[in-house]
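The complex appears here minus one protein chain, its other protein chains still in place.
Letters A and B mark the chains in the order given here, with residues in each chain numbered from 1 onward.
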Amino acid sequence: MTLLSAPVETVSTGRLQISDLPRLARRHPLVVIGGSLLALMIVLALAAPLYAGDPLNMDPFKRLQPASAEMWFGSDNLGRDVFARTVFGARISLIVGLTSAAGAALGGLLIGVLAGYSRGFDSIAMRVMDGLMSIPTILLAIALISLTGPGVGILIVAISIVQLPSVTRLVRSVVMSVRERPYVEAALCGGARLPKVLWRHILPSTIPALMVQSAIVCADAILTEAGLSFLGVGVPPDIPSWGNMISSSRLYLAIAPLTIFAPGICLAVMVLAVNLLGDGLRDLFDPRSKRRR
Amino acid sequence: MQMHKTLGDEVLLDVRDLETHFYGDESVTRALGGISFQVKRGETLGVVGESGCGKSVTALSILRLLPKLTAKTVGGEVRFGGRDLLKLSEREMRGIRGNRIAMIFQEPMTSLNPVYTVGHQIAEAVQIHTKATKSEAMAKAQELLRLVRIADPERRVKNYPHEMSGGMRQRAMIAMALACSPELLIADEPTTALDVTIQAQILRLVVELKERTGTAVMFITHDLGVVAETCQRVIVMYAGRIVEQASVVDLFARPSHPYTQGLMRSVPDRRRGRQRRLPEIPGIVPSLREPIVGCSFAPRCPFAIDICREKTPILRDVLPGHGAACWRAEEVMGA
Partner (left out) sequence: MTAYILRRIVSTIAVMVMVGIFVFLLLRLAPGDPAAIIAGKSATAEMIAGIRERLGLNDPMPVQFIRWVGDMLSGDFGTSIFAGRPVLELIAQRLEPTISLSIVTMILSVTVGVSFGILAAWRAGGLVDRILTAFATLGFSVPVFVIGFFLIYLFAISAHWLPVQGYKPIGQGLGPWFVHLILPTLTLSLAYIAFIARIARASMLEVLSEDYMRTAAAKGASSYAMLFHHALKNAGAPILTVIGLSFAGLIGGVVITETVFNIPGVGRLVVDAINNRDYPIIQGVLILVSGLYVLINLAVDLSYTLVDPRIRY
């Protein structure tokens, strides 16, 4: 029974072989470039204590110093090491970006699958999503954060909620198209229980689109975190984050441009890496999109 | 070949060794493998073959309407009015399209722009090639709609395509093509997408208009029955090449290529509607991505012998004015 009810697609596609990887990498360079760039940034962020100084240490005698052998990116207005802060700042971006993406993906998956299956739930959920979507993301995030005051936890929750509609709509549309497929109908007629059908047949088919969307959400989440922190309503100011660094240095743009551009460029590179990964994954899963884009 | 030179024999379009390639991600498809044929002034030439044999590519190559990134005419000449169309500038070519050579397409449902009225679109064809004002062009459009037998043309010029039936849209397409009295009309399966009864009406219309205006017609179809009704001469295409070329009478009397014979056995019953595939000929059309050794029809051919699989036959006259690209044409003809 279990063998028979397996979707035809997965049977015919077969498993990805290690030997296929070089060929896939050549055909989809974006995945490789974006993925390795992101991996590099993750490693650098994790290993930060090994090679970077203390990001919190203030030195009133070394305020707004230019780049030097001691402090590669110079120091900020409180005499803190910009290089160290930049490296440690990557952690916040990554934590917020990845967890928010995961949160939005899981929440969206849950609501989307239910909405795709239950008409009653669908009409309520979609009205809620419509409402959420008509509030600009930054404003909605600001409003949610205003409930508790700035903090990493509420930030992640707020960004996840803000990103929920896009994921939900995507999952819902995939579920709605898949549930009409013959193998799903067949499994249901064959007596399989609904949760099992959802798990075995419907969830797997949402994975490709979900992965692509998660990358987009992750890039957006990193940008939103930086934006909110820049506005002074994101990560609390005592934690080094790229948005905070830029916010607190903006009066010194003329004197110490590196205090702004070092975190700014890192931010752009990280978002670019995630975007490239997302674009690459989309090409990988849907070869037709390559020409369109 | 004996030719009685009369006015009607003046060559209008002279295609020589036309070769068109399509470029995929990792492959080149030789859609046209060097074809040569002529269209004489005022005649109707049928171009017959299965889907994918290169009929439409021939038409699009002549008018240079192939998709720019994926297709390219790599060789040959298209002589029209004393000049090689392949060597004209894009600007000069625009002066030919819709003016001296017009084309109608297979899908009347999607070939008209949905956001403009039919009258507007016909008038546009007039205005591109003449100095007519907008109102003169609209008047002309109305007149053309009357010419293609659309009832109530005063009202119909103001219709949008979605307000018309398929047959009416195809009539409007024909009106658009005739806007500038072209010397050559290329009709690419103009009736394939239509109902059987409408098909007959459109065919009659094309034949009648052709006689009235004296325009030459290149009639592309997969249906030999249509050829018999409308054309004087026929070329039969297979896998990007011409395999047989003759007058309609000769072709039906003495088909000299096994493929043509196969086609004739599978002439669809027109009352049962359209039929694209030819179940009577076993096998499939070869892939044009790899170079073909020998005759491209050999794998499907009941007459195939060793030479067929080794050397490509060229088009040669088996009778005066009747060419076939087959090593065993004489035997095939008698079979």
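Criterion: a residue touches a chain if its C-beta (ideal position, glycine included) is under 8 Å from a C-beta of that chain, and two chains touch if they have at least 3 such contacts.
Remember, predicted model here, so these are calculated numbers, not experimental data.
Touch, as defined at the top, links the missing chain to these shown chains in the whole complex: A, B. Among B:V15, B:L32 or B:L63, only B:L63 touches the chain left out of the display.
Residue A:M133 is the one among A:L56, A:L106, A:M133 or A:A186 that touches the chain not shown. Among B:S27, B:S51, B:N113 or B:S165, only B:N113 touches the chain left out of the display. Residue-wise, the contact with the chain that is not shown comes from B:A125, picked out of B:A125, B:A246 or B:C308. Residue-level contact of chain A with the missing chain is found at 127-128, 130-140, 142-143, 145-148, 219, 223, 226-227, 230-233, 246, 250, 253-254, 257, 260-261, 264-265, 267-269, 271-272, 275-276, 279, 291-293. Within the entire complex, the positions of chain B that touch the omitted partner chain are 63, 65, 69, 94-99, 102-103, 105, 107, 110-116, 121, 124-125, 128-129, 160, 162, 173, 176.
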